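Structure provided below as C-alpha cells; questions to follow.
All protein chains but one are shown in place.
Think of it as A and B in the order they're written, each chain with its own count starting at 1.
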Amino acid sequence: MSTITGQAAGPSAARAVQKKPNIVSRIIKHRADYLYVLPALIVMLVVIAFPIYYTIELSFFRTPPNLQMKDKIWTGLSNYSLVLNSSVFHEVTIQTIIWTLASTVFSFLLGLGAALSLHREFVGRGVLRALLLIPYVISAVAASYVWKWLYHSDFGVIGAISVALGFTDEPINFLDNRQTVLASLIVVNIWKEFSFAMVMLMAGLQTVPDQLHRAAMVDGANTWDRFWHVTFPHLKGVSMVTILLLMVANFNSFIIPFVMTGGGPADASHIWITHIYQLAFGRQQWGAASAYAVILFVVMMTLGYFYVKALTRGDETRQGA
Amino acid sequence: MTDTTATRIRPVVKKPVDWWRWAGRVFLTFLLLFTVLPMAWMILTSVKSQFAAMQYPPQWWPAEPTLNNYFKLLDPTQRIGQDFLRYFWNSFYVSLLTTILGVVVAVPAAYAFSRFRFPGRNFMFFAVLVRNMFPAVVFLMPLFLLMRWMGLVNTHGSLILTYLTFGLPLSIWLLKGFYDNIPIQLEQAARIDGATRLQAFLLIVMPLSTPGIIATSIFSFIGAWNEYVYAYTFLSRDDQMTLPVGIQRFFTEFATDWPGLMAATFLMSVPVVVMFLVLQKYFVRALTEGAVKH
Partner (left out) sequence: MAEVVLQNVIKTYGNLYAVNDVSLTVNDGEFIALVGPSGCGKTTTLNLIAGLLPMSGGDISIGNRIVNDLDPKDRDIAMVFQNYALYPNKTVYKNLAFPLQMRKLPKEEIDRKVQDAARLLDITHLLDRKPRELSGGQQQRVALGRALVRDPAVFLMDEPLSNLDAKLRVQMRSEIKRFHHNLNATVVYVTHDQLEAVTMADKMAVMSGGLLQQYDTPANVFANPVNTFVASFVGSPAMSLIPLEAVGNALRSPEGWELPLSQLNARKAANSTTNKIVLGARHSTLKLHKAATPGAVPGKVYTVEPTGDVTFAQVFINGAVVNISLEPTARIEPDEMVWVEFDQERMHLFDAETTMALKAI
C-alpha cells in the first residue's frame, strides 16, 4: 500500500531535466506581463529615448537657428570643444558647483535641525510642520516673484529692514550685483526646499528604536552622545538619499535663476541649465547647446548611478506567480 | 515637582536646564519666521494699492487695505480677469488630465514591476527611475522638435504628454512599494474564490492601494500645476497658457504692478496649498516612501 520514493530520484530524474529556457522563449512565456508596462514604456520611449538620441545627434552638427534639420552640417566634435573652451563655461561651472553644494548643504542642515527639534511631541507640532512645508509645495515661479519683490532694489522689504536695523546705510541691491546675486538666489532655493530634507529626516527619525535611546540613557550618555552614537547612525541611509535627491534637484534647478535674474547680471547667476537654455532658445546655437546637454547628461548619469543604488537599497526581489 | 515634602525619601535634584531643548525652540522660531515672513509680506503687499506698495520706507502694515487687486483678477468682465481665469482653468485642466492619465498608466506598470519576473524587468525599472535624473531643459530642444513634428506645439496635449513622464517614475516607484506590501496570498485567495487575474486585481488589490494612488495623484497634480519650463517653451498663444507662464505676462505687461502680481501669486498658490493641507498625510508619505525602509 505504501508508496515509497527513495532519495535517488531514479529514472524520473531524466524526465525532469529540461533544457534551460532561452531568452526568446522566456519573453514569449511572459508576453502577457509586458501588456501591463507597455503604456508606461511607450510614453517613456517617446519622451525620453527619442530626445536623448536627438540631443546626441544634434551635438555633432551645426543646425540653422530655425531648426530646419535638413540644413544641418556635420561638424564633429567642434561643438564640444567650443563649449569646453569658452571662459563663460568655466565661470558657469564654478557657479553651478557653488549653487548645488551650498543649496544642498544648508538645506540639509536646516532640515536636520528642524527634524530633530520637531521629533519631540508638543502642541502645534503638526501645524508647524505643515507651515514649514508650504514653500516646498508652492510653485518655484511664485517663490521667485515673492522673493524678487522682497529683494527689490528700491522698495524691497529686506533692504528696508537692514537699514532700519542699522546694518547698512541704504538698501542693498541684492540681485543687480555680481557679488551678491548668487548668494541671494541660494537663500531663495534653501527657503523653498529645506523642508523636504526635514520631512525625509523626520521619517528617518521614526525608525530609530526607542529602546536604544533608553539603553544609552541608562549607560549615562548625554544628549550629544545619544545623537552621535544612536540617532545619527540610524539616519545614515535616509541622509544619503536626501542629499542625493537635493543634489540632483539643485543641479537641475532652472526656475529660480531664470525667473529672478535670467542668469544676470553679466552671467553671474547662470548655472549650467539656464546657460544651456540661453544658448539654445536665446541664441539658437542648437549644436553647442546639445553638446552642453550631453556633457551634463554624463555628469547626471554618474550621479544617477548612485541615486538608483541608494533608492533600491533593500528592495529584495519578491517572488510572484 | 520642585517643592519638597518631608515624607519624600528620594533627594530632590533640581532638574537642569535642557539647553538642547531650548536650542531647538529658538531654532524652530527662527525657521518659522524665515518661512512665514516672505509669505506674509506677499499677502500684505497684495492688499495694498500700487501707490502704497511703492514707498520707502515701506508701509509695514497697509494703511488702507484693499481687495481691489483680487477683484480685478477675478472679474470676468475685464480683460485681466478674463486672462487670469483662463490661465487658471488651463492649469487646472492640464493638471487634472495629467493626474488621471498618470494613474491609468502607472498602476498596471507598478503592479507588473512588483509581481512579475519578465526578462528586461530590472532594466526597464531602472530606465524609468533614471528619467528622474534629467533636467527638463535637456529634453527641451528635441521635445520641442518632436512636438512640432507631431503638430502638438501650442496645444495642451504637448504639456500633458511631457508632464506624464515627470510623474511616472515617482508614481511607479511609489505604487510598486504599495503593491510589494500587499500579500500575494490575497490575490491567490481571490483567484481560488473564483476571480480571474483581472478581477483579483480590480476587486482586491486596487482598493488596498488607494492610499498610494491618492499620494501619487497629489504629486502629479502639484507637479503639473507648478511646471514652468515646458509651458514656457511649448506655448506661445495667449489662450493656451497655464498660470506660471501667464503670470509672467502680467509682470512684463504691467511691469510695476507688484501688488497685482502678489495677488496673482497668492491665488495661484491657493489650490496646491489647500490640496496639500487636506491630504498632507499622503503627501508626506509619497515624499518619504522608498527612502525610509523599516
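Simple rule for what comes next: a contact is a pair of C-beta atoms (placed from the backbone, for glycine too) under 8 Å apart; a residue touches a chain by one contact, two chains touch by 3 or more.
In this text, all values refer to a predicted model and were calculated from it rather than measured experimentally.
The omitted chain makes contact with chain B at the following residues, 183, 185-186, 188-196, 199, 204, 207-208.
Please note the rule applied: only the chains that are shown with their structure count from here on.
Chain A and chain B have centres, each the mean of its CA atoms, that are 16 Å apart.
Against chain B, the residues of chain A that register as touching in their complex are 23, 26-27, 30, 33-37, 39-41, 43-44, 46-48, 50-55, 58, 67, 69, 110, 113-114, 116-118, 120, 128, 130-135, 137-142, 145-147, 149-150, 152, 154-155, 157, 160, 163-164, 171, 191, 194-196, 199-200, 203-204, 206-207, 223-224, 237-238, 241-242, 245, 248, 251-252, 254-255, 259, 273, 276-277, 280-281, 286, 289-290, 293, 296-297, 300-301, 303-304, 307-308, 311, 313-314, 317-321.
Across the complex, chain A is touched by residues 18, 20-21, 24-25, 27-28, 31-32, 34-36, 38-39, 41-42, 45, 53-58, 104-106, 108-109, 111-120, 124, 126-146, 148, 161-162, 164-165, 168, 172-173, 180, 184, 188, 222, 225-226, 228-229, 233, 243-244, 247-248, 251, 258, 261-262, 265, 268-269, 272-273, 276-277, 280, 283-284, 287-288, 290-294 of chain B.
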